[in-house]
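The complex is shown incomplete by one protein chain, all other protein chains being positioned as in the whole.
Going by the order they are written in, the chains are A and B; count residues from 1 in each one.
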Amino acid sequence: MAGLQRARVRRQATFRWVVVAVVGTFFALPLLGMLEFTTRAPGGGRTAAVWRTVADLGGLRTTYPELWAGLKASGALVVLTVLIMLVLLVPTMTWVRLRVPGLRRTIEFICLLPLTIPAIVLVVGLAPVYAWVTYLLGGSSAWLCFAYVVLVLPYCYRALDAGLSAIDVRTLGEAARSLGAGWGTVMVRVILPNVRTAVLSASFLAVALVLGEFTIASLLHRDNLQVGINQLGQRDAQVAVAVSFAALALAFVLLLVLSFAGGRRTRTLTPLATPPTQEPA
Amino acid sequence: MPLTSRVRGGALLGVAPFLAFTTIFLAVPTLVVVVGAFVDTGGRPTLANVAGLRQGYILDALLSTLELSLTTAVIGAVVGALLAYAVVTAAPDGMLRRSVSAVCGVLAQFGGVTLAFAFLATVGSQGFVTLYLFDHTGLAVPGDLLYGLRGLGLVYVYFQIPLMVIVFLPALDGVRVQWREATESLGGSTWQYWRHVAGPLLMPASLGSTLLLFANAFAAYATAAALVSQGSPILPLVVRATFTSEVVLGQANLGKAIALAMVVVVAVVMTGYAWLQRRTSRWVG
Partner (left out) sequence: MTPQRQGVAVRLEGLSRHYGAVRALDGLDLELAPGEMVALLGPSGCGKTTALRLLAGLEDADAGRDVVDGRDLTDVPVSKRDMGMVFQAYSLFPHMTARQNVAFGLRLRGRSSAEQRSRAGEMLELVGLSSQADRYAHQMSGGQQQRVALARALAIEPQVLLLDEPLSALDAKVRVQLRDEIRRIQLDVGATTLLVTHDQEEALAVADRVGVMRGGRLEQIAAPGEIYTSPATAFVAEFVGLTNRMDGVAADGVAQVMRARIPLLPGSVASGPVSVLVRPESVEVHTQRDGEAEVVAASFLGSLGRVRVRTADGAVLLAQVPTGGAGVLQVGDRVSLALRPVPALAVSRD
């Protein structure tokens, strides 16, 4: 037996592993670099001292106040951004499908628009808007959530759109209405439970994007995790690298959970299938 | 008639919050940039800002940005396409496929301060690869590698490759195994298959993905900002300079003109991308 097809399968396997190994090495080196750097001891050799410092949250708070401020701000931003995003998008998108389908293209256009506006450009335009926000609401970093909602709009829109397209919103809504449900009930009891996965995907994406955001916060002089890490980098590089590694690991876990959980039931829901245009960090 | 218009009005009310929000935080900022590019500090219409784009340092930065975006887009597209192809030859629900897509999903979003730190710790002057290479082979990684365009390119490739994998995988998935088998049964060699079938089929998708990568690099700010604190070799950093030093009279609106130029470039590229995507989905949807 010549095994022509088997030979092809073997060739493909070899090619596959060579490519994966080479690219994998390129992907792994900078991550290893971070780990290696954070375990360097002052006189040479290895130490876990940096990681002990990072694990001690209470100590972190007093020793590195800039980092603590950033953490607190990012925590608030994550919650606010996800909330506003969901409250803004889910009812609007459902409503448009139910009552004003003619507006669907318009809403989609608006939601995808931020893809063509680089973050640095958005900052330029947002500066005067934030002068008003500061005047009306105060200068808290938490108000960055408005800008972040705009930033995550395209990704969350696509995730939610995939979820809503998978169910027949109109029929579900009409069925519930015919049974006597009000619009609020339709939204909360009928639509939401059916797009759980999509809501989860959209939220995870928003969390990952907010945790990595640097451009807007730094240029508008607000605090967030990345700004804190950046400031810390000038004072204690090792701790800064350790914290950013930890943040990255968290984002990694979040998106891994998302892609594995989402992969089984709703492949098309994976929002990652639709790409980011801007470097979100 | 009055009844239906009341219903229409009520229906439109449902989208009012969304429209209000996007007006304030999306439309207004966009208008600030667009209008700002064409008025002077006194608010009078002028073309001076746009004319100011012809200054040497801005043109240099534009060229560098285009070069950086094009180079990293092409390298990212080629390597990413290879990786994506390697992945589709594996079992569709296998570990390799799932792991690579998951890892790429994360790394494509990776950027900014963290990515800058990661590369500093690797090929910076004290990075472990730098030290290892010097100790074992005597090769010296240039100390300022990461502060220049070449280093920036190296770092950008790090998020371009995974982005390519993510956007190109669906197109590769759309290539049916029957097409290869049909080509072979009709007497075609592997080369002929790529030349006449897979190549032409994947051409729009690869071009489109490269455009997307181009826009991605062109718009990137955070990574460059974290690495380059001196000078403004690329457009996003020029915008930063005009934004943070508003003391120079008229600079603010010059910055808006540059920002507008960036939007125009990205919008043109993205339109091309969308057009090619539509073509792709007709063939390998």
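Assume a residue touches a chain if its C-beta (ideal position, glycine included) is under 8 Å from a C-beta of that chain, and two chains touch if they have at least 3 such contacts.
The shown structure was predicted, so the numbers you read here are calculated from the model rather than taken from an experiment.
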item	value
Option touching the unshown chain, where B:L201, B:A241 or B:A267 are the choices	B:L201
Full-complex contact with the absent chain, from B:T23, B:Q126, B:S189 or B:T271	B:S189
Subunit B residues that touch the omitted chain in the full complex	176, 178-179, 181-189, 192, 196-197, 200-201, 282-284
Residues in subunit A touching the chain absent from view	1-6
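As a working rule, only the chains that are shown with their structure count from here on.
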item	value
Distance between chain centroids, defined by C-alpha means - subunit A, subunit B (Å)	17
Subunit A - residues contacting subunit B, complex	12-13, 15-16, 19-20, 23, 26-27, 29-34, 36-37, 88-89, 91-92, 95-96, 99-100, 103, 107, 110, 113-129, 146-147, 149-150, 153, 208-209, 212-215, 218-219, 226, 229-230, 233, 237, 240-241, 244-245, 247-248, 251-252, 255-256, 258-260, 263, 270, 272-273, 275-281
Touch list for subunit B against partner subunit A, complex	11-12, 14-15, 17-18, 21-22, 24-26, 28-33, 36, 79, 82-83, 85-87, 89-90, 96, 98, 100-103, 105-115, 117-119, 121-123, 126-129, 158-159, 161-163, 166-167, 170, 212, 215-223, 225-226, 236, 239-240, 243-244, 255-256, 259-260, 262-263, 266-267, 270
